[in-house]
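One protein chain is absent from this view; the other protein chains keep their places.
Up next is chain A:
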Amino acid sequence: MISTVAQIIIDLFHYLFFIYSISAIISYLILAYISAIETIEYKRKNSFVNYKEIMSSNISPSISIIAPAYNESLNIVENVRSLLSSHYVNYDVIIINDGSKDDSLQKLIEVYDLIEVDYLINEQIPTMPLRAGIFKSTNPAFEKLIIVDKENGGKADALNMGLNISKSKYVACIDVDCLLLEDSLQKMIKPFLEITDRTVIAAGGVIRISNSCIVKEGKLHDVNFPKKLIEQGQILEYIRAFLLGRMAWSRLNGLLVISGAFGLFDKKIAIQVGGYDKNTVGEDMELVVRMRGYMEEIKQKYKVAYIPDPLCWTEAPDNYKIFTSQRNRWTRGTIETLRKHRKIGFNPKYNILGMLSYPYWLFFERMAPVIEFVGILYFGILIITDKIKWDYAFAFIILAYLFTVFFSLIAIITEELTYHQYKKKGTGIHLITIAFLEPFVNHPFILYAAMRGNFDYYFNKKKKWGEMTRKGMAKA
C-alpha cells in the first residue's frame, strides 16, 4: 500500500516536471515569435523617424539623467564626460556622489570647475542628508552638470535624491559607468511623445556589454567581441533576453523590469508612488512593478515601453566571483519584489500585470532555478539508488541541450538581421561556438548564484549589494 502511494507521488513528481519543462519551452517559443513580429514592426516604424527635429527643438521635454556614484574615482571623470555628450537639446546630468570614501568629488571639482551652489530641494521623497552640498560648474561648457554630494544611503536613496533635485518632466536613471550613445535620449523619449491613447510611464532600453570595446573621449569607438568565455556567454545571454524576451513583453504591454543600468521614467508618477524602495536590492524591477500596480489601481491606461536599439553599453563581470555575486543580487531582487507585490499575482484586477506578467515571472524566472536544482538533486538520488532509466535521461538531456542551442542561434540570427553589432570577420564562429558552450560555461554558475540568492534571502538577511570591480573600458 505504502509503496503504491510512493509510486503515485513519484509519478506525479515526474509529470509535474514534464509539464513544467514543456510549458517553459512553449512559453519561450511563443515569446520568440512575438518578439520577431515586434522587432520587424519596430524596425519598419523606425525607418520613418527623424530624430534630428527632436534634438534641436525647443519644445522637446526636459530630461534629467540621474547617475548615482559610489567610489567610482577611477572612471568618474570619463563617465561624466560621456553623459554630457548627448545630442539631446533639453537635458541635464545629475551625479549623486553617494557618500563615496574615495576622491571622486575632488576629481570632479577640479576637472569640471565646480563650485558649491545654493539649491532649493523639493524633498518629496525622504533621503539621507547632503554632505558637502550641491555643486555646479563655472565653465559654461558644463552648464548641464549638477553634482550632489550626500551621505551614503545606497543606490535607491541616491536615485531618490536625484528625483527630488530634478526639475525635469522625465528622468533617465542610469549607472554612472554606463556608456550612453549620443542619440539615446531622443530614442528613449520617443514613446512618451508618440503614444496618444495611453500614458507611457517608463521606457527601458537594451543593455549591451562593452567589455573589449574601444572608447574614445567618452564615446563608443569600436565594438569588439571579448575573448573570455564568461564575457561571451553574457553577451549571448543579453541578446537572448533583450531581443527575444523583453521585446515580446513590450508588445504584450507586460514588461515587468527595466534594467537599472538605463531607464527613462515619468518623474511625476515615479514620485507619486514614493520613488525607489531603499529596502530592496532589486529597486529597478520593484519601481516598475509599483508604478504599474499604481496605474492599474487608478484605472488609467498606461504602457511601459521598450526600445530595442543598442543605446547603453556597460561593463559586465569578467570573473566568476563577481558574476555570481551579481546574479545572487538579481535573484534576491526578484524574490523581494514578487513577495512585496504578491497581492498583484493572479489578481484579475491587475489585468495583464496580475494574470500574465506576474505568474510568468513567478514560475519561469523566480522558480526556474529552484526547480532545476531540485531536478538535479533528484537525478543524483536516482543515480545513487541505481534507479535511473538512462534511455529516458539521455534522450531528454540531449533534447534540452539542443533546444538551448537552437534558441541561442535564433537570438544570434535576430541580432544579425537587426542590429548586426559584431561586424568583424571571425566573430560569427565565436558566436556559434558560444551558443554550444554557454550551457556549460555560464549556466552552472547562474544556477549556483540563484540558489545562493535564495539561501541568502531566507537565511542571510544582512547581505546587501555585491561588489563590482571596475576595470574601465579600453581607450583608443
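The rule is simple: a contact is a pair of C-beta atoms (placed from the backbone, for glycine too) under 8 Å apart; a residue touches a chain by one contact, two chains touch by 3 or more; residues count from 1.
Simple rule for what comes next: contacts and distances are computed from a predicted model.
The complex appears with one chain absent; UniProt names that chain "HEAT repeat protein" among the candidates "HEAT repeat protein", "Sarcosine oxidase subunit alpha", "Putative aldouronate transport system permease protein" or "Predicted heme/steroid binding protein". When the omitted chain is restored, the residue from A:Ala6, A:Ile37, A:Ala141 or A:Leu193 that touches it is A:Leu193. If you put the hidden chain back, the residue from A:Phe13, A:Phe379 or A:Phe396 that touches it is A:Phe396. Note on the undisplayed chain: of the listed residues A:Leu130, A:Leu409, A:Leu437 or A:Met451, the one touching it is A:Leu409.
Counting over the whole complex, chain A has residues 44-45, 47-48, 50, 52-54, 56-57, 59-61, 118, 120, 122-124, 190, 192-197, 391-392, 395-396, 398-399, 402-403, 405-406, 409-410, 412-413, 416-417, 420, 423, 425, 427-428, 431-432 touching the chain that is not drawn.
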